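Here the complex is missing a single protein chain, while all its other protein chains stay put.
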Amino acid sequence: MTDILRTNLLNPIVLSFALGVFARLVRSEFTLPKDIYTGISIFLLFGLGLKGGAELAETPMATIAAPLGVTLFLGVLTPITAWAVLRYIGKFSESDAAGVAAHYGSVSAVTFLAAQQFVQAMQVQDPTLPPLEGYMPTLLAALESPGIHVALAIGALRTAHPEQKLGAVLHEVLTARTMILLIGGLIIGYLSGHEQWEKIAPFYDSKGAVFRGALCLFLLEMGVVAGSRLGDLKKVGPFLLAFGVLWPAVHGVIGAWLGVWAGLSPSGATVLGAMAASASYIAAPPAVRLTLPDANPTLYLTSSLAITFPFNILFGITLYFQAALWAAGR
Amino acid sequence: MTDILRTNLLNPIVLSFALGVFARLVRSEFTLPKDIYTGISIFLLFGLGLKGGAELAETPMATIAAPLGVTLFLGVLTPITAWAVLRYIGKFSESDAAGVAAHYGSVSAVTFLAAQQFVQAMQVQDPTLPPLEGYMPTLLAALESPGIHVALAIGALRTAHPEQKLGAVLHEVLTARTMILLIGGLIIGYLSGHEQWEKIAPFYDSKGAVFRGALCLFLLEMGVVAGSRLGDLKKVGPFLLAFGVLWPAVHGVIGAWLGVWAGLSPSGATVLGAMAASASYIAAPPAVRLTLPDANPTLYLTSSLAITFPFNILFGITLYFQAALWAAGR
Amino acid sequence: MTDILRTNLLNPIVLSFALGVFARLVRSEFTLPKDIYTGISIFLLFGLGLKGGAELAETPMATIAAPLGVTLFLGVLTPITAWAVLRYIGKFSESDAAGVAAHYGSVSAVTFLAAQQFVQAMQVQDPTLPPLEGYMPTLLAALESPGIHVALAIGALRTAHPEQKLGAVLHEVLTARTMILLIGGLIIGYLSGHEQWEKIAPFYDSKGAVFRGALCLFLLEMGVVAGSRLGDLKKVGPFLLAFGVLWPAVHGVIGAWLGVWAGLSPSGATVLGAMAASASYIAAPPAVRLTLPDANPTLYLTSSLAITFPFNILFGITLYFQAALWAAGR
Amino acid sequence: MDTTSRSLVTIICEPVLEQKIEDDLLRLGATGYTANEGRGRGSAERHAGEIPGVNVRIETITDAALAVKILAHIQEHYFAHYSVIAWVSEVQVIRASKYGPA
Amino acid sequence: MDTTSRSLVTIICEPVLEQKIEDDLLRLGATGYTANEGRGRGSAERHAGEIPGVNVRIETITDAALAVKILAHIQEHYFAHYSVIAWVSEVQVIRASKYGPA
Partner (left out) sequence: MDTTSRSLVTIICEPVLEQKIEDDLLRLGATGYTANEGRGRGSAERHAGEIPGVNVRIETITDAALAVKILAHIQEHYFAHYSVIAWVSEVQVIRASKYGPA
């Protein structure tokens, strides 16, 4: 486990994140231009979708049914457990509890990508590991939005907001960049099929170097952003600090275990675990901001960006991998 | 023909365009950042020029003379025919007729690229097809500006604009981004030659995956832009709707036929047809806006972006390919 | 020598720079979007660092000690000589002399890259040349900042600026984008090692096509920027014109000679010479602007961007290569 | 040339509100608006965006009455929970008709 | 510290006009200008650009007389056919000399 951890920590992707944090800590003015940051995320998400769609076209419905079901189940379970813990153990306000829960009910695409890279590295070390399922991006798309809606519904039911228009938010989430690119990419990849994908693969190349290289740049900026939130760690209090580390771990282990149970390979289950453990910081924040205006953004942004994201990247994924191996009885 | 059409419609490039339109129709806020959009177009145009220049260095003057002559002829013919139809059949105002004509007299680089991708796909299916001429980008550069000047001259002659400074516009068009990158790229590629090109080819790689992948992203945004113009379709009236579909088809078939006549391969003639059929939406609009201020932008932007561009991408190119095959007696 | 020069001048990288200058001279509105320009420079610097770090991990300390020492020596020598010449022969004001000297004491990463590309091309022509040292980026990082501090210290000692906070400037320079990316990249590359680098190399691929292709785009914009400064050539006077060409040549030859003396290959010595000869136009300007407000930016920006940079790209590098060969007795 | 006095309302808000506020403006009767990105610092930092401190600057030219209505609307709906500030200044315009009846 | 009253002219126009209007300003006697990108909505949408709604915001500080001259110029040359709006407001500046004689 320790040397798996070392391999993970000495990975350029993880180190790029660390560099970004460092740059922020030394108050460097360095930052990736906003448009470049957006451009890279568009590139990564669209490539992910295209690849996943092409793979999906070769996947029998029967194979994906169970994993998909488990994923949707996680999309309902995780926001509720997160909300319950925050509300009743953490004594958070209704809005704050629901707001943070919405983030943990959704998923962080970058954490997904990091997990994917991680298991691919593991497969190099241990060729006996079955390959990662190609249709994982479909599960990513499926986990993106349900959790947000569940949590916002809870929040809406238990508070009364003049402003809140759940319909508008539903629309906002479903038509968000991430969804358009991921689901759109999946459909395009599915329709045009594997042969067509091969013709553009080297550009997106989600298995390979291009993808990994772009991910480094992206995590560099993620580090800067997370770093700029470190100052808020004091503000969020010890409970959220603990929650941001422990609860993802719980979700991740459950996710990995359910993944194996649903027939995913240990690699696939690890990625599913990372998805369940991850907290959204792109789709969820605006949705929460508009539906639950009195939820404090510092709480949900800090916990998802500055606590849970780094935890998953640094340690979580390795843990979920162990859980998956154990669940698979390896 | 139908399965050629299917192949074309199920192409990631075309589907990306459709996705962009869809995103706009569901009122998604998704859009490619302006600078990324510009960056990709710079990348595509410059790569196109470099490649074309390197090929040009290996092309005897005699080979290219006839195709070049035909291209310039199309640059004079298409704006005049377009203008005549709009003015006398469509009863458009002098300025509107000339303004729209300027767009159809020029060329859309993206349509050129899509046509190039199309014929390359056809060659995979039918290896007996002679390869696409490498010097096509030279023809693209040649067709870019003449049509604009012809149409604006017509407009200037028949109206009197205090503001209009044809000189200034000539300068504007000749020094526009497209010209600098395309012609500049051609010259650089020509001077540095094939061996040097090989050393940077994988980055621009206009034949291959990188180019195609970038084109997908570009068309995604083109779809968003075209989609945002769909609402104007009502405004432009039935005549322009019909014109935007039928007239390009006429230009395209003439172009393909003349291409074969000038000795181009069916593939080359198809691309030339697509060029003739396409309407500019980058170089022409500002030029027209400045020279013919009272021409209504909604007319020329909607027809070129929301009618003719999609038509060519979806059906036109396939049609011009058929015309070229027929003209070549295959 | 002449045909080496021709090879260099007919290189796409150099020609792209020329195209940019040309675009500016014909008053084209063409320019690379600011964010794309920044994005490419981030890509190039980070890739350079990662590659250099991976190489560094395989380099025994003993091997690099002497070259590193010589580099630091150049970092102290060049600003002092530049300052002395400008102050006592050029009769520049204290601030102007120190301000310009700060630029020549630092280094231009793009000139470094151009030199690297040049020697790689030379190696293709003459396979007997020993390969370029892989750890050169380390030297680049080492030469970035000392020269700025030496020159600013001189300026500070000899003038009295209410505003000047050397501490703040030291921080600013050390945490500047270039340093974060270059040194950060070096450390990441060093820690993750060669095997990990191989996995992302195709994306950054500093030896190969991707890097070269991106460099073309970057130099295109550099040309535009340099071109927009040509008008200032009149303003800076004949002395600075001569200085901007002759002094870099002197620094370059000294650098190449010292490089060979320190055990670098002729290729490595050429790159070191180019580094010594080059003038910074990213790190130095803001630092000088803040510390020596009364130094005239037109002087240092024009000399480094519009005089010395083109000179090195066009002729300097070839010269330093000759010097290195001669010093190596080849 | 005769100029007319109008009110220029400037609103600075976190990006998540841009669309909403722009719709509000048109609904309240503004004939148009101009927006651009900015970054800033204020008393609270409550932006719901990955990148903190980024915000949007919205300007609209209206008649005096509408300006007051807009300020009141902003105050009522957004001040409590969002990072928003707004101010009004008097400007002279030509073709005043463009901005609705005075 | 003594401040002087000057006029701040703000012009919002479609991008294709930026260069032209900036040249006009300097020719008319403005000592400088500041421009930045924006997006907007108005009564007409006549932008000649692929991306609709994008426009440019140009500001120039001038003396009162020039301000009127500029507005008149804009009105005469651009209002008829282009998406342009302009307004003037009074501001207090230091080193008034920078903006031409009062």
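Brief remarks follow.
For clarity, chains are labelled A, B, C, D and E in written order, and residue numbers in each chain start from 1.
Simple rule for what comes next: contacts are C-beta pairs under 8 Å (C-beta built on N, C-alpha and C of every residue); 3 or more make two chains touch, one makes a residue touch a chain.
Given the structure is predicted, the values throughout are model-derived calculations rather than measurements.
For the omitted chain, the shown partners it touches in the full complex are C, D, E. Those residues of subunit C that touch the chain absent from the view are 34, 163, 225, 228-229, 281-282, 285-286, 288-290, 293-294, 296-298, 301, 305.
Residues touching the missing chain, restricted to subunit E, are 1, 3, 6, 8, 22, 26, 31-36, 61, 89-95, 98 (touch as defined at the top). By the touch criterion stated above, the residues of subunit D touching the omitted chain are 10, 12, 36-43, 55, 57, 68, 71-72, 74-75, 79, 85-89.
Here is the rule we use: only the chains that are shown with their structure count from here on.
Across the assembly, the mean Cα position most removed from that of subunit E is the one of A.
On a Cα centroid basis, the chain most remote from subunit D in this structure is C. Rounded to whole angstrom, the centroid-to-centroid distance between subunit A and subunit C, based on C-alpha atoms, equals 41 Å.
Among all residues of subunit B, those that touch two or more other chains are 29, 33-36, 39. Contact of a single residue of subunit D with at least two other chains is seen at no position. Chains touching one another form the pairs A-B, A-C, A-D, B-C, B-E, D-E.
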